[in-house]
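Notes follow once the structure below has been shown.
A protein chain is absent from this complex, but the other protein chains hold their places.
The chains carry the letters A, B and C, assigned in the order they are written, with residues numbered from 1 in each.
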Amino acid sequence: MAIRREFKIGQILIILSTVFLNAKKMSEFKQVIKKRGLEFDNLIDKLDNFKITTPSWAYSEGGTRFYVFKDKFAAKNLFERIKFAGQVNKYTGITPDLSIHIPWDLVDDFYKAKEMADNIGINITTVNPNLFQDDDYKLGSISNSNKDIRDKAVNHILDCVEIGKIFKAPYLSLWFADGSNFPGQTDFIKRKYWILDCLNKVYYKMENYMTMLIEYKFYEPAFYHTDIPDWGTALLFCQKLGNRANVLVDLGHHAQGTNIEFIVANLIDEKRLGGFHLNSRKYGDDDLTTGSLNPYELFLIFNELNKINIKGFRKISFMLDQSHNLKPKIEAMIQSILSSQRIFAKVLTIDRNKLEDAQEKGDIIKAEECLKDAFFTDVKPLLYHFREIKNLPIEPLKAYETSDFKKKLTL
Amino acid sequence: MAIRREFKIGQILIILSTVFLNAKKMSEFKQVIKKRGLEFDNLIDKLDNFKITTPSWAYSEGGTRFYVFKDKFAAKNLFERIKFAGQVNKYTGITPDLSIHIPWDLVDDFYKAKEMADNIGINITTVNPNLFQDDDYKLGSISNSNKDIRDKAVNHILDCVEIGKIFKAPYLSLWFADGSNFPGQTDFIKRKYWILDCLNKVYYKMENYMTMLIEYKFYEPAFYHTDIPDWGTALLFCQKLGNRANVLVDLGHHAQGTNIEFIVANLIDEKRLGGFHLNSRKYGDDDLTTGSLNPYELFLIFNELNKINIKGFRKISFMLDQSHNLKPKIEAMIQSILSSQRIFAKVLTIDRNKLEDAQEKGDIIKAEECLKDAFFTDVKPLLYHFREIKNLPIEPLKAYETSDFKKKLTL
Amino acid sequence: MAIRREFKIGQILIILSTVFLNAKKMSEFKQVIKKRGLEFDNLIDKLDNFKITTPSWAYSEGGTRFYVFKDKFAAKNLFERIKFAGQVNKYTGITPDLSIHIPWDLVDDFYKAKEMADNIGINITTVNPNLFQDDDYKLGSISNSNKDIRDKAVNHILDCVEIGKIFKAPYLSLWFADGSNFPGQTDFIKRKYWILDCLNKVYYKMENYMTMLIEYKFYEPAFYHTDIPDWGTALLFCQKLGNRANVLVDLGHHAQGTNIEFIVANLIDEKRLGGFHLNSRKYGDDDLTTGSLNPYELFLIFNELNKINIKGFRKISFMLDQSHNLKPKIEAMIQSILSSQRIFAKVLTIDRNKLEDAQEKGDIIKAEECLKDAFFTDVKPLLYHFREIKNLPIEPLKAYETSDFKKKLTL
Partner (left out) sequence: MAIRREFKIGQILIILSTVFLNAKKMSEFKQVIKKRGLEFDNLIDKLDNFKITTPSWAYSEGGTRFYVFKDKFAAKNLFERIKFAGQVNKYTGITPDLSIHIPWDLVDDFYKAKEMADNIGINITTVNPNLFQDDDYKLGSISNSNKDIRDKAVNHILDCVEIGKIFKAPYLSLWFADGSNFPGQTDFIKRKYWILDCLNKVYYKMENYMTMLIEYKFYEPAFYHTDIPDWGTALLFCQKLGNRANVLVDLGHHAQGTNIEFIVANLIDEKRLGGFHLNSRKYGDDDLTTGSLNPYELFLIFNELNKINIKGFRKISFMLDQSHNLKPKIEAMIQSILSSQRIFAKVLTIDRNKLEDAQEKGDIIKAEECLKDAFFTDVKPLLYHFREIKNLPIEPLKAYETSDFKKKLTL
């Protein structure tokens, strides 16, 4: 009898402990969160609101100016890219949107592509014209001194607007490689007016649900001047165009040392932040995996987004823009998405009241530690819970790596 | 007889040759200029229109964060600085204007200073408040979360406005050291509104003839974020304030690689270029002698000014802002002025028709060579002629170095 | 009976659960560690081996070139600085060593200082001469063209060697502000030989237990050229001097984008890494709190140190070099120390076998994730345990902030 009773107690202990402990990690996390004045459900809501658009070109071979390493497993056309995007979304659950690039993603029948995308649960939300891979654009596209070439560029963008209509895509994302390589080569201001004129022509052809995103870039491929080199110039164009033109911030398009989070905050406040091109860099526009070189900087950038309420937040387009030279494409994408989501989750754990209080009192160390505490908080419980309730694999990268899709792809 | 005649002919030859040759260099220069479609007299006019404001503080001891090397010959107060400015103007002829800094230039009686300046031919045209050398400003001046400190800062600027009225100074030049050193230390956007509020209070107290110059700076003394880090932010404030607030471009306040001439062109086109702080740098805000590290960059910046006609041109304030740690103050100033003038003169020799033609045709090499030809043109004939007709020493630096003033000063 | 039994079981459950759960967090950490092929005790050993030297000057008022904000609670002399260092060591347990600066730390009786330090458990291990705050050094100290000035500089360094002997200090740490501000100002190579000559004179006067640390710096306070601008130049001097001259790496003394961890690895491999000046920067030599701007970079730098076994590791001097303009000094120091230790602890959790395996196989994502996993591992259990066994407060910063010392200091 005594033995049986002890056995029973032992059993009960084990079961209870296990249940208790399984809940323990989450409960600990909830306690941490609660101490910081945050509600767990609210965090889950915000996390659910964080979606990333993946770019079709990052599923394809990428390279440097020296070489493009072959990758026979890379996607070769829009249909394959939609499939790839579907995989990334299947495993991460937060990438339902795809950004396409014309002509790289030209297909005979976009309606067929749309149908396929719809079936997979992928929306094509962004169209990017290509204004840099044509000999005519050698000295500029919409800033070319030759009107015929400018018209050609405008027409190409208008074609993209039409393609966008097929998908009811809310974003027309514009990046111009235009600039010059040598002092004297061109007149900055004449080009400014050509650009404005061309953009106006496009602006008035966009549907009401469309936003024009104007991207700036510090340098490259032009090496002396770039027509839209900084957020200030991009903003000037947006101001002249109207409310449906907003600035796109690519994390790799700044001078060394630039405080990007300040730019982001400023653009949000001006109601002119259109979206992001997420990636990472150490030197130039390196287009590396998001969060790979300075995750704390990404944290500080995402931190500025917390001031926007959930509804407003969805209006900012989070796109990835990476060039996967060395990594396998789908894995690199999943890694980037998870990396971004992890950092975003950490931002959610900031004790904002304590932070504001410390800021008000000028207690620098305390204010700073609020951010550091959040940055170094283990957010796995939150992410795991989120994935559980969304019926996603807990470890998406590992899940993909052992998936049938991958096996078939790399046969 | 024959001998005498030969002698005479020899004499005549020498005299004629000398006269001929004296005129020759100038005539050669005029020919070069003419070939480039330019008129000599017009060049002289433009040169005459190029005036530089010197800063009172550059006549004083300057230093780095590590040390201020003593210079017993440096100016110690406003009266001495006016005298020094008078010397620089006496020898260069193009620096009638002085920029003062409060409280460094505080005197009991500004009217006395004005009288002295008037007598020497110096105008105090710019007043700079100091918002960084007070313990209250540790966490910000007009961006401080403490309203009392913001008010104090505003009051100090308003005092400077009053001082400006004494001199009928057209410029109130504002630089804010405000920013933060650590992520989390502060809220970017709250500060933005505090700044705007403070600037508005000042703006409406300025006389109609006054322009507020808003300076931006990439970093330092704040090392994480600066409240006005770039031209875009400065411009936003100017837009919100009104037409008498314009952007001030300090040549040392940009990230490495920034195309400053593009910013200058853009601000001119937006009618928002208020003025310059001329200096040179290789790394940070090094405040070195203008034109000392990259004279071609200075040439390209001045080049953008040529689009403004003479009248408009005078509305842009050309100030020096240098910190002479190692060099003797007056000589360093004269050197800087001459260096700037030389580069400006070179810009005047650009063949603009040829340049535009080459630009239109996309002939990059020819367009570039137009600039290079001008940059490498020996402009001494032009500068010497200018100084002759202005009764200035041909070689101002040498003239000062052997002057009685210098002898007395360095006794 | 039934009730009592249930009660007993409930009690047992609670007690067991509590014990179990208290150990749980640590046990979880240990499991994570074990999975990564690491031994907990070995981690504790390595952590115990990680000591940081604090610099006396960081307990004093620091500033920028624009202003030094007053801090009445800052330390005013060596005795106070030793006390401060003692406090930092009391709360962190890993800063027994102090680096002093002559003449800032000059006292009448160094033996008295030594006695005081001994009593507090502080060792003065490093002596830094000052070769930049004397008018004689305007154009250089040991690179001055004037032999008398070079001799003066050498004599000052030799004085520091003597002071070092008092403390049996193993490090003579040399930083030269020497350089030039303008092209042409000086001859690079003549200076090189003057420097070498001076350093040789010092080298042969050092005791056998002393190492000369030669610091390099990209720029500032010289703004055109610096005599020892990079690790390559510092290494050349070390090679010419001998085995007891090694390179000192200050984290803020590089061009933007420099891969510091590569330099560190290279110097370790060449057996020429003498030590660090830890701090953080976003722009120039900002001297901010270690780990405050890019903690992942610090992680990658510390990562390279793992190749050195424990014994060799202790030969590298980890010094802080920060300038606390805005933060209270002791708190800033404790924060820096904790920040460094946290990052170091994270490095210890890297699964090196997995990493090497992934590197060998060219599995970039897996290799990268090994580092990321470690970086995002919560190392509090390790640090808490370490502090417990060392009888240190679990949260040193909070403990100091509520200490009597602080209360008295800030009365």
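To be clear about the criterion, contacts are C-beta pairs under 8 Å (C-beta built on N, C-alpha and C of every residue); 3 or more make two chains touch, one makes a residue touch a chain.
In this text the structure is predicted, and so the values were computed from the model without any measurement.
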Checklist entry - Touching the left-out chain: which of C:177, C:364, C:379 or C:397? => result C:364
Item to check | Given B:144, B:226 or B:292, the one touching the chain that is not displayed | outcome: B:292
Item to check | Residue of A:135, A:148 or A:404 touching the missing chain in the full complex | outcome: A:135
Item to check | Residues from subunit A at the interface with the omitted partner, ascending | outcome: 63-67, 69-70, 132-133, 135, 138-139, 177, 181-183, 185, 218-221, 223-224, 256, 281-284, 286, 288-289, 292-293, 325-326
Checklist outcome for this item: Touching the unshown chain, subunit B contributes residues 9, 12-13, 16-17, 20-21, 24, 256-257, 259, 282-283, 289, 292-297, 326-328, 331-332, 335, 339, 342, 364-365, 368-369, 372, 375-378, 397
Checklist outcome for this item: Contacts from subunit C to the absent chain lie at residues 138-139, 145, 180-189, 192, 218-219, 224-226, 229-233, 235-236, 254-259, 261-262, 265-266, 268-270, 296, 300, 304, 307, 355-356, 358-360, 362, 364, 367-371
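As a working rule, only the chains that are shown with their structure count from here on.
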Checklist entry - Per the centroid of Cα atoms for each chain, what is the distance between subunit A and subunit C, given in Å? => result 37
Next on the checklist: Please tell me the distance, in whole Å, between the geometric centres of subunit B and subunit C computed from their C-alpha atoms.
Outcome noted: 43
Checklist outcome for this item: Going by residue number, subunit B touches two or more other chains at 138-139, 181-183, 185, 218-219, 224, 256
